[in-house]
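The complex appears here without one of its protein chains, the remainder shown in place.
So, subunit A:
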Amino acid sequence: MKFKKAYAASGVALALALSVSACGSDSGSGASGDSVTVAVAGPMTGDNGIYGQDQLSGVQFAAKEINDAGGIPSGPLKGKKIKVVKFDDVADPNQGASVAQKICDDSGIMAVFGHSNSSVTLAAEPIYERCGVPLFVSYSSNPAITAELHKNLFRTLIDDAKMGAEMASYSHDQLGFKKVGVLASDDDYGDGLKTNFTKTADEIGLDVAKAVTTSAKQKDFTPQLTELKNAGADSLVLLNTYTDAALQIKQAYAMGWKVPIFVTPGSNSPELVKIAGDKAAEGVIVAAVFDPNSTAPGPSKFVKDFTAANGKGPGESAAMSYDSFYVFLKSLEEGADDRASVIKKTDEIGTFTLPIRGELIFNETHEPTVVPGKPAQVLLQVKDGQIGSYTG
């Protein structure tokens, strides 16, 4: 009998908790008269949590800048403040879809920034498209996302195919690698990069000693590193994000294997050095879409102000989502005032001048046009525990 009562009590408590949280989740909705609400959707918790949080901090920072300067500078919504709400998709396509539905239902949300994992973006996109919510993708780089035109989707980042190809060219031309060992993660990011890296390497005559795939949640990469070392690699290319790359750098160092290491834009985060350790990370070369040491006025101002506001430097995804917010802002300034007109205006404007990236031209499937001779990535290098400019 005692137990029955306990169960009844816990059941009631759970029901109460469910209903309370259900009510609570509605409070984010509704555009009040003097503000414009945008959503940031991405993994806020779990293994990928940092990417969602980084994107959120980028958008929040952009919103803060605009709000502090007196709201939206021009256009029909002039003077209105920006309100940012966050949604957690836990990097799971199922939950990404329900997050998308929730955003769709909430007519107070004008645009979405996200998601992070490409598989989640692919699952959520059709839902946004059906209900006409503009989706600004700044960190999902799978080519399938922009393989065909989705009217509501704008990606401000080049895809894996181009990134992988560019990294191969850099390895061969600038870095002078002769025989590279490649480690790739088994997700869509690593896989896409690996395919295109090896393809381009083949074309330009860069010798790939071996390309090895690591599995998700793996923490000890020594077997794969040994495999590459034994294959005679004179350099290491890590096609994954910093959570894997940092451990691999650390473990290669611990093995006493000293070769030049080249990592992706997904590893361009202060966390890379923090996890790997200053000594191990020294000299690691980073392919970056965002250069935090740039002396150009836009990026340097962003880095300075962001660091002052957040107490730590911006990661790559924060910078990318910050930039994508300015695409949205431009459409508002040019006359957009609801979901449909944001999509229409953004498509019409086509060419944007963004604070960090500079000029961005959307191509016919709404991804950045690649300008020949002007690579989308720059090389950076770790020096004294900081990711600084590449000096060779």
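Throughout what follows, contacts are C-beta pairs under 8 Å (C-beta built on N, C-alpha and C of every residue); 3 or more make two chains touch, one makes a residue touch a chain; residues count from 1.
Going forward, contacts and distances are computed from a predicted model.
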Not-shown chain resolves in UniProt (candidates "Branched-chain amino acid ABC transporter permease", "Fe-S cluster assembly protein SufD", "GDSL-like Lipase/Acylhydrolase" or "Cbb3-type cytochrome c oxidase subunit") to "Branched-chain amino acid ABC transporter permease"
Across A:Asp54, A:Asp187 or A:Asp244, the one contacting the chain not displayed is A:Asp187
Touching the hidden chain, out of A:Asn67, A:Gln95, A:Asn310 or A:Gln386, is A:Gln95
On subunit A, the omitted chain is touched by residues 3-4, 7-8, 11, 14, 17-18, 21-22, 25, 44-46, 88, 90-95, 97-98, 101-102, 104-105, 117-119, 122-123, 125-126, 142, 144, 148, 186-188, 190-192, 216
